[in-house]
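The block that comes next holds chain A.
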Amino acid sequence: MRGSTRTAAVAAALMLTATLPAQAEMLDDAMFTSVRLDRLEYRVGDGSNVAAWDAEAWIGGDYWKLALESEGEYATRPGTFETLENQLVVRRLVSDFFDAKAGIRVDTPAGPDRVYGVIGFQGLAPQWLEVEGDLFLSQKGDLSSRFSAEYDILLTNRLILQPVAEINMAFSDDREIGQGQGITDVEAGLRLSYDLVDRTVAPYIGVHWERKLGETARIARDEGDDTDAVRAVAGVRLLF
Partner candidate 1 sequence: MNTRTHSPLVLAAALLLSLSSTAQAAGSHGGGHGASAFGQPAEASAASRTITVTMRDNLFEPESIAVKAGETVRFVLRNEGDFVHEFNIGTAAMHAAHQEEMQMMVEHGVLEPDRINRDRMKMDMGGGKTMQHDDPNSVLLEPGKTGEIVWTFTKATDLEFACNVPGHYDAGMVGKLSIKPKSS
Partner candidate 2 sequence: MATIVVMAAAFAVAAPARAATYDITIGRITVNHSGTPKSAIAYNGQTPGPTLRFKEGEDVTINVTNTLDESTSIHWHGLILPFRQDGVPGITYDGIAPGETFTYRFPIVQSGTYWFHSHSGMQEQDGAYGSIVIDAADREPFKYDREYVVLLSDSHDHSGDRILANLKKKSDYYNRQQRTVGDFLRDVGENGLSATLRERADWGEMRMMATDIADVQGYTFLVNGKNADDNWTGRFEPGERVRLRFINASAMTYFDVRIPGLDLLVVQADGNNVQPVKVEEFRIGVSETYDVIVRPTESRAYTIFAESMARTGFVRATLAPGADLQAEIPVQRRPPLLTMADMGMDHGSMAGMDHSGMAGMDHSKMAGSGQGSMAGMDHSKMAMGDKPDAFYAPGSGLAPTAAAGGKFLSYADLRAQKPLYPDREATREIELRLTGNMERYFWSINGVKYSDAEPIRLKYGERVRFKFVNETMMTHPMHLHGMWSILDTGKGKWDPVKHTVSVAPGTTLYTETEVDAPGQWAFHCHLMYHMATGMFRKVIVEGGPQSAALSD
């Protein structure tokens, strides 16, 4: 009697495990993708006109992502890439609002190429500042860093004024690429965008200012380049 009960219980347990789905089909650990062009724009003003972009694409889940970040500035005269930079980084969520990241950066503008190792962070700081900081170590052993911040001012829920600022620093000279020790350059922009189609397509106009500083500015002047420029911009922000 007791034996048969136990047998039944075991059989029941077996049936339970045998016929139950092995794995829940849940989306909570699914992979997602994002392709985003924060800036795709044309700049007109001091010096050459410039076509520029700042984009990222990622694939991954909530904690880990593999991201490709790309930015470049193409001067129409003389028709060269002033900057052309691609990063492949792994991001890991380290707090509610921040990712840490590590990876590789490859610069292939006009002039000498550089390959860097990258570590950094990005996320949303208090008071709604989107911030990003990176530390780069080039294959030549030069250490540099970048910090950027942006903020959305909602004129309406679709008309958005976005100030951005970026500062670059080098811890040593790399004269081949025109980089002097110290703060190398700063950039600032102000863009007024309108969310035309959801958050997918948002055309904008604005102004972009950049300035080389210190040793970097001296190198530029020596080579006959401008050290600062103000340009009007028109472009579109895309998110897929």
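For anyone wondering why these and not others, all candidates are chains of the complex that A comes from, given by their letters.
To be clear about the criterion, a residue touches a chain if its C-beta (ideal position, glycine included) is under 8 Å from a C-beta of that chain, and two chains touch if they have at least 3 such contacts; residues count from 1.
Only a predicted model underlies this, so the values are computations on that prediction, with no experimental measurement involved.
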Candidate from 1 or 2 that touches chain A, complex-wide: 2
Partner candidate 2, residues of chain A touching it in the complex: 4, 7-9, 11-12, 15-16, 20-21, 23-29, 32-34, 36, 62, 93, 96-97, 124, 126-128, 153-158, 198-199, 239
